[in-house]
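Quick one: the structure is below, and I'll ask about it shortly.
For this view, one protein chain was removed and the others were kept in their places.
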Amino acid sequence: MLSKKSKLWVTVTMIFLILMALISIGPLFWVVMSSFKTTKETMRDAFALPNSWNFDGYRVALDISPIFKFYGNSLVIALSSTLLNLVVVSMAAYALARFRFKGNEQLTLLFSSSLLIPVSALLMPIYRIWMTLKLFDTRLGLILVYAALGLPESLFLFKAYFQSIPKELEEAAYLDGAGVFRTFLTIICPLAKSGLATGAILQFLKSWNEFIFALVLTKSTEVRTLPLALNYFTSQFTFNYAAMFAGITMAVLPSILIYVLLQEQVTSSMIAGSLKG
Amino acid sequence: MKKALLFVLCFVMALGAFAAVQAQDVVEINVPTMRIGINSSAEWFAERSAAFNAEYGDRIKVNIEEIAGDQNLVDKIKVLYSANSLPSAFDLGGYNVIDMMKDQLVDLTPYIDEETRANASDICWEVNTRDGKILGMPFTRQVIGYFYNKEHFAAAGIEKPAETWEEFFEDCEKLKAAGFTPLSMDTADSGWVTSLMLGAMIGGTDEGEVWMNTALPTDYNTEAFIDAATKIQYMFQNYTTPDAIGGAYEHAAANFFIEETSMIANGPWMVSDFYDTTMVDEDFADKIGVAMYPGAVMYNSGKIGWQVGAKDPKELEAAITYVKFMTSVESQLKMLEMTGDTPAADVASDNVYPLVNETTALTENAKHSINDFQSLWYANVVDEISVQYPLLAQGTITPEEFAQALTDTAQKN
Partner (left out) sequence: MKISKWKIAAFLTPCILLFSLVFVIPMLIIIVTSFFDWKAGGIFNFVGLNNYINAFTADKRMHQAIINTLIWVALQATIHVSLGTLIAYLLSMKVKGWKVFRTIYMIPNVISSSVLAVILVNVFRAKGGLVNGIITKITGTTFTKNWFFDSDSAFITVTLTWLIYTGLIVIIALAGFMSVPEEIIDAARIDGASDAKLLFRIKLPLIRTVLGTCVILAATSKLTEFELIYLTTGGGPGDMTINLPLYLYKTSMIDNNYGYASMMSVVLVLFGVICVFLIHRIFRMNEADI
């Protein structure tokens, strides 16, 4: 009786999970499929399968946009901003999670308030400051902005993870005579590995996908990032669906690939059971 | 004494040589452009840039900033403007920022001699002039009629394009009866195709023609406007495709290309697509005709051209040289041949698709010549149309309320 019930339960669960999965990747599948259709085919029936494997879209897309250069820039900028974010924010998060000092709560609130500042409000002031500081049109300029944009999310995440680590572990380390920095590096960080990895992935993706700052804070092809490439395929009076979908596919697949690979990293760190100490 | 003279002479010569070297110094100018990627004039811009480099490359270095997407360039220029750092030279494909930026744009009047003036017709200069100052260097003209599918017209028993709007609506009924969707329409990106129809309806009287040539109107509560909005509402509800509401130009065009709809309002730059077999069937272009709007109305006016924001005198001089090159008759002709865009000067070429020349020829018989809403109306009104059209189309608001909403928006400026 019980097993029948649980079998039904498992089936319902699976149907639900599969449905959600279809909603999540169905649209993406459609983009990849459309990239192999000609513009004419897409116009006639947006959801029909392609008549043949047509790579014209890819040829045109590569022809008219510097997509490979943008790949390189995106990679450098996203990785650097992730590293910067990870180091700077994890230290602050640890201090806020563990140390008692005057203004702790206020500082947390202040940091979190940045989560609430819309990007469109920051554009103009940051543009002016970056011009003054000669950060305009540099990779460093974008790296700083991106590392800061992900600050509140990372802070929350890291803080929550640090808080869930039993205090006794650190206290034991201190009794053994280890300093604060060493304890943080050798005991806390390894324990919060999965949290840190999760934060790093989110930060990486945020930087990888950011569009408006990349547009406003750069001007040369040398430092521009991938999201700007997609605009090479839209214009008010012309359109080329094949090239657009090919462009989207080329922009999106690497980020998915990178995510899937790094995701494995999180999983393995979890399996290592670091959280159980 | 001789020695002293010699010394002075040497000194002067050295100075002269120094100055000559100085003069050969390369001046850099910054030029942002959206004419890249899929943009129909990307090829033109690349060709012209190469030609400029060949001629002036030893003394002027053009740093081209590629900004993909028309709206992105406009947004970027606005940010630069608010930071008081406009680029040396730029053009926005006719999008109007002159009124907003007139305090930072260079007055080009002193640099325009008779010869340059002959490069564009008077109407073109007029559109680029504010308070007696020429702020833009014109190089294309806005000529727009509408295209129709001759096969559809024949099948529906229509002999020639309508001459009055009553006739136009009767023809729509005939097309509908014959199983076609009469009109391509859109609402996104300011509803370009739809708004062209709207403007053409208003411009059918002398009074309306004046209104459709007035910059920055603030009152849309006129009888002519409300009457046109009523017609547009009827068109949305009876004569167009279900994806018109929310659709952009590309969807309107796609419906015309797959021969589902019979008519679309747009300019001659669209003609090259009629021959592009990745988009349309082989003999598509042969089926297409071009017509004036009912009441003998044509869009025929100047378009905002190249603007200069350079501040440093040397940079300014180089920017003027560059802009003059890009707007020369030669550049205009290349534009016509490569994209079908109508030149600002009164020149023609045989080396273009017939439909392009047919469109230009129509202007000679037009009774009313009007300008388009994107060049004339406030930017926020142009933006507001996109969110108000769906309400109008669904009958959620009346044409009167539509006019009021645009009036309210215009008066925010």
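Order as written gives the chain letters A and B; numbering starts at 1 within each chain.
One rule holds in what follows: a residue touches a chain if its C-beta (ideal position, glycine included) is under 8 Å from a C-beta of that chain, and two chains touch if they have at least 3 such contacts.
This is a predicted model, so every value here is computed, not measured.
Taking every chain of the complex into account, the chain not shown here touches A, B. Note that of B:Ala120, B:Ile245, B:Val290 or B:Leu406, the residue touching the chain absent from this view is B:Ile245.
For the options A:Leu62, A:Met131 or A:Val180, the residue in contact with the chain missing from this view is A:Val180. Touching the missing chain, out of A:Leu62, A:Val76, A:Met131 or A:Ala148, is residue A:Ala148. Interface note for the absent chain: among B:Ala120, B:Ala188 or B:Met279, the touching residue is B:Ala188. In the full complex, chain A touches the omitted chain through residues 10, 13-14, 16-17, 20-21, 23-28, 30-31, 45-47, 84, 87-89, 91-92, 94-97, 99, 101, 105, 107-126, 128-129, 144-145, 147-149, 151-153, 155-157, 160, 163-164, 166-167, 170-171, 174, 180-181, 184, 194-195, 198, 202, 205, 208-209, 211, 227, 230, 248, 251-252, 255-256, 259-260, 263, 266-267, 270, 275-276. Touching residues on chain B toward the chain that is not drawn are 75, 78, 81-82, 100-103, 187-188, 241-243, 245-246, 379-380, 383, 386-388, 390-391, 394, 396-397, 412-413.
In this section, only the chains that are shown with their structure count from here on.
Centres computed as Cα averages put chain A at a distance of 39 Å from chain B. On the side of chain B, the complex with chain A involves touching residues 30, 32, 34, 36-40, 42, 63, 65-72, 75-76, 79, 82-83, 85, 93, 189, 192, 249-250, 253-254, 257-258, 266, 269-270, 273, 277-280. In the complex of the two chains, the chain A residues touching chain B come out as 38-40, 43-44, 56, 64-65, 123-124, 127-128, 131, 215-216, 219-221, 228-240, 242-243.
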